[in-house]
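A single protein chain has been omitted from the complex, and every remaining protein chain is retained in its original position.
Chain nomenclature is as follows: A and B, assigned in order of appearance, with residue numbering initiated at 1 for each chain independently.
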Amino acid sequence: MSKQTQVYDKEIVFAGLAVFLIIVTFPFWYNLVLGKAASAPVPELTKEAKAAKTCVLPAAEMKSEHMRILDVWRHSVVRQVKRVYTTPDGRDFEMSLTNSCLECHYNKTEFCDKCHTYASVDPYCWDCHIDNPKEIK
Amino acid sequence: MLEIALQGSKKYYGWIGALAAVILVGFAFYLYQFTFGLGVTGMSRDVSWGFYIAQFTFLVGVAAGGVMLVLPYYLHNYKAFGKITILGEFLAVSAISMCLMFIIADLGQPMRALNVILYPTPGSMLFWDMIVLNGYLLLNIVIGWKVLEAERSGSKPPSWIKPLIYLSIPWAFGIHTVTAYLYCGLPGRGFWLTAILAPRFLASAFASGPAFLILLTFILRKTTKFDPGKEAIQTLSKIITYALIANLFFFACEVFVALYSNIPEHIDHLKYLFFGLHGHGVLVPWMWTAMILMVLAAILLLNPAIRKNETMLAFTCLILFIGTWIDKGLGMISGGFVPSPLHHVNEYVPTIPELIITVGIYAAGFLVLTILYKIVIGVKKEVAA
Partner (left out) sequence: MENSRRNFLKVAGVAALGVGVKPAVNVLSAAGGGETPAAKVAKHENALTAKKWAMVIDTRKFESEGDLDKIIEACHSIHNVPDFSEIDTPERVKRHEIKWIWKEEYKHAFPGNENEYLNDRLKYLPFLVLCNHCEDPPCVRACPTQATFKREEDGIVLMDFHRCIGCRFCMAACPYGSRSFNFRDPKPGIEKQNLDFPTRMKGVVEKCNFCAERLAVGKKPKCVEASNGAIAFGDLDDPNSEVRELLRENFTIRRKLSLGTGPVVYYIV
């Protein structure tokens, strides 16, 4: 194989690279100069959720682990016979997104979607699980 | 070496542009399918696989056909294939890329395709198909590229490439065998439930793949002055002759077993394909055309004078290719689904969006093929100069 060390059309190549770099880094320096940090959304609790004081697990844990808990629930309900979840402090819950989670958190737009939109995650739960049972009832 | 593919005539770029345009149209229709669902195709509850899976099956054959060059060249040191073996390998790369695209196009939930790896299931033939197809793709890319690179620099290919080449030979048989196993292990599908399906797939593959390759070399000779060599073409045409006759023989065995045993589950599919069943028979003219083309091709190929006449040979390869395509790309899949296991006759006809997506995938495959062949021809020219 022939080895080439000469760079042809230096000006065009480097100008192109510069333009590329500017475009790629645009969001960073735009934010530095003109942007202001968007505030992280706070999910709104319904009065039922507030009254309950604690969810299946403490709030901090729910924040970081709810997706994994739902995954465990899903696996247990869909693939095994077990459908009841007993919390460490002894409370029982039916493992159902529509009928347990949304029972309290029926304000999906303010509770679920707000953060999901902010974090740019798009869970497909709602494709099949009715997203607002109270509304349909 | 990729830079070779960037330097070309206006015609070359025109061809690339045309392919790109077709790909774009196909992709637009794919987006439509992606949004609405597979309901935009002609598939149904009864015929749950259609044109996509049929093309996939046919193209696995074209890919496997490349081994008919690799095997004589590397195992028997048959020098005449030296110039075109790389064409066989790169044809395989292009064909397998199309296979993978057809599988993705056929999935109801393509975003979850990786579940096949996340939840590996060795009991499923589709799991093995995923492994053998991707393996064969990788083998042919690595082998083809390394050998070509060595040819360009006038050196020997690295020594580790030899075992890979030897591995690629049984692997080629493997891809089409596993693809046949997708079908022939299903209870209640009498048309596919036959031990001869894998051999028949291979025979048809070893006829259609090399026939397509002969056509490609003729096109290359016209457009680039690349000369495959007379002997190579003649030997290939003999290979095709044997393979085609084997294919027809296996089919005859199939027909005999079905007809003589007279078991409805086996015979009804053949009846549907060749004579129509309960007044349904969209495939009847196609199937007879396929049979006539394949038999005619066999008769022509058996004649040495016709094989030696390159115009006649090209014509024969063309009708052979069309015949095997109809046989496998139209009849094999639909025929297995009609009549249904409950003995309903619900026919399948592809829809326009389905056909456009199919053409788009073929264009993508040809784009891969054009670029790879462009590199091959470029390197050969460089070396000759």
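Throughout what follows, contacts are C-beta pairs under 8 Å (C-beta built on N, C-alpha and C of every residue); 3 or more make two chains touch, one makes a residue touch a chain.
If you're wondering where the values come from, they're calculated on a predicted model, not measured in any experiment.
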Chain not shown: contacting residue from B:5, B:25 or B:38: B:38
Contact with the hidden chain (one of A:14, A:30 or A:124): A:124
Touching the absent chain when the full complex is considered, from B:234, B:289, B:309 or B:340: B:340
Selected from B:106, B:151, B:327 or B:354 as touching the chain missing from the view: B:106
Subunit B residues touching the omitted chain (full complex): 36-39, 42-46, 48-49, 103, 106-110, 112-113, 115-116, 118-119, 121, 123-127, 130, 182-183, 186-189, 264-265, 336-337, 340-344, 346
Those residues of subunit A which, in the complete complex, touch the missing chain: 57-58, 60-61, 65, 68-69, 71-76, 78-90, 95, 98-99, 124, 127-130, 133, 136-137
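We take it that only the chains that are shown with their structure count from here on.
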Inter-centroid spacing, subunit B versus subunit A (mean Cα positions, whole Å): 43
